[in-house]
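With one protein chain withheld, the remaining protein chains of the complex are depicted in position.
Showing chain A:
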């Protein structure tokens, strides 16, 4: 911790702007003059690779059974109705949503506290703790199923959504904390200290000064946690035994029985599974790249 800054340090003047590039510059610099076709052609090819699978699943979801048309016409909602009610995707959807939101909130709050400690303090077990965070990245969740199952059985949490929420949160925490502490490090400490001088305590200084600046990073971390919890499959499969507690990925998996696949139902289920994450993605994608570069895994 540095000493209290001189009054007014909070409004440190922005660094003087460098003189704008000479006005008469004709050529664009080389990194910007890649021939257009060298951008659009490979991007187009990759776009086809990306979008065909999406189109395929949409097509199968709205196409009447038995049709082989490659155009989604005539359309039917029969597959969706069947999956939503008969295959209880409505229930799965609720469960997944509940798990996703709970994991999002818990991960963000817990990682925010931990990340703040890692970014702003030197303390004795800090290095060990960082090392533990990193090592935990190498612990495969799938390999811990049995002991985790026993723990949750001991806690009488088998077949309750709580078990999955805890397990997903724990496995999201390390990376989230590393990312968030990176974001906090990017906020100058002097801003906080200035707020103390103005009468804030540590908590209110954090809330008023730092938190607003963290928003893009928190959105990235939170949505990352949500998407993971929404998509992850194994914990729900193992810890939730009754069908009324199951999640979307498990439901999808049961639709995928080897040969006798009801393709329309599978496609409709897939679309239902994709909708929330695609919405989340559309909402955050502009922050995603900045989020990662700010908090990056650079340590």
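Criterion: a contact is a pair of C-beta atoms (placed from the backbone, for glycine too) under 8 Å apart; a residue touches a chain by one contact, two chains touch by 3 or more; residues count from 1.
The rule is short, and it goes like this: contacts and distances are computed from a predicted model.
Enquirer: So which of "YciI family protein", "Flagellar hook-associated protein 3", "2-oxoacid ferredoxin oxidoreductase subunit beta" or "Sugar ABC transporter permease" is the UniProt name of the chain that got left out?
Expert: In UniProt, the chain that is not shown appears as "Sugar ABC transporter permease".
Enquirer: Going by the contact rule already stated, which one of A:91, A:118, A:218 or A:240 would touch the omitted chain in the full complex?
Expert: Candidates A:91, A:118, A:218 or A:240; residue touching the omitted chain: A:118.
Enquirer: Which one touches the absent chain: A:105, A:219 or A:263?
Expert: Of the candidates A:105, A:219 or A:263, A:263 is in touch with the missing chain.
Enquirer: Which residue numbers on chain A touch the omitted chain?
Expert: 29-32, 34, 36, 39-40, 42-43, 46-47, 49-54, 56-57, 60, 68, 70, 110-111, 113-114, 116-127, 129-132, 134-148, 150-151, 166-167, 169-171, 173-174, 177, 185, 201-203, 227-228, 231-234, 238, 249, 252-253, 255-256, 258, 261, 263, 266-267, 269-270, 273-274, 277-278, 280-282, 285-286, 288-293, 296-299
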